[in-house]
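For this view, one protein chain was removed and the others were kept in their places.
And then subunit A:
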Amino acid sequence: MGMIKMTKKKIWNAGCVVLVLLLLCTVISFHVERLMRIPVEVVRGSQSEEEKAMRLARIPLSCYGEDPSTVFYVEEQEGLFGMELVAHTKEVWPIETAEDMALVPEQLDDDGLPLQIVRWSVYPLEDGDLVVVQEDGESRMLSGVNAEQLQELKKQLPGMAVCLFVLLAFMALGTWNLFHLQSRAYKRGLAGAVIILACLGILWAGLWTLEIPREYLPPEYILDVKGYVNW
């Protein structure tokens, strides 16, 4: 009987640790996804009256990447947390090019509005990438505003690391208290749950202050060490 109780306690403790880790991952992953969204600048095709009548439009040549016939456009899609912007590819052959502009067939979305075509992005896009529209994205990057922002962030890093360490210590304490729920110490267990939720709440709110310019993060994965080394 004692052996069974001991095993139960171990399973309970392991379950608590896994649950807290998964909760922690949930909070962090929300912010990782936010940070990893690729900033893009978008344009809508410009038209003269004559072009409008012929269902043609002009877009900047910079909309085309390596593939001379494909552009990326941004579309609003319903995600788990509301509407999110997703990049998709579309084959648009230029009819003629002149002065950095390409004359193309008119591109409309489902509502009949001109498509938001990507003119510039920090990293090369792939179909289905989550993006965020930043009207002055390119100028911010080139003017060094983002570099200054990163320098400011670097100054705050030690403080952030200390706060994170304290939060993790409190979460460990909360998890330790949660272990005692199994031995019917309800008050202690409840206190543990409250500590964990409070820590997660603070972490959630605190991570909103973390704004790393996208070009200083690796192209695909935030944990891509090679990306940081190369940068």
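Here is the rule we go by: a contact is a pair of C-beta atoms (placed from the backbone, for glycine too) under 8 Å apart; a residue touches a chain by one contact, two chains touch by 3 or more; residues count from 1.
One rule holds for everything that comes next: contacts and distances are computed from a predicted model.
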Which protein name, taken from UniProt, belongs to the chain you can't see among "Response regulator transcription factor", "Cytochrome B6", "Carbohydrate ABC transporter permease" or "Glutamate synthase"?
-> "Carbohydrate ABC transporter permease"
Hey, which of A:30, A:186 or A:228 is the one touching the hidden chain?
-> A:30
In the whole complex, what residues of subunit A lie against the chain that is missing from view?
-> 4, 8, 11-12, 15, 18, 22-23, 25-26, 28-30, 32-33, 36, 78-81, 221-223
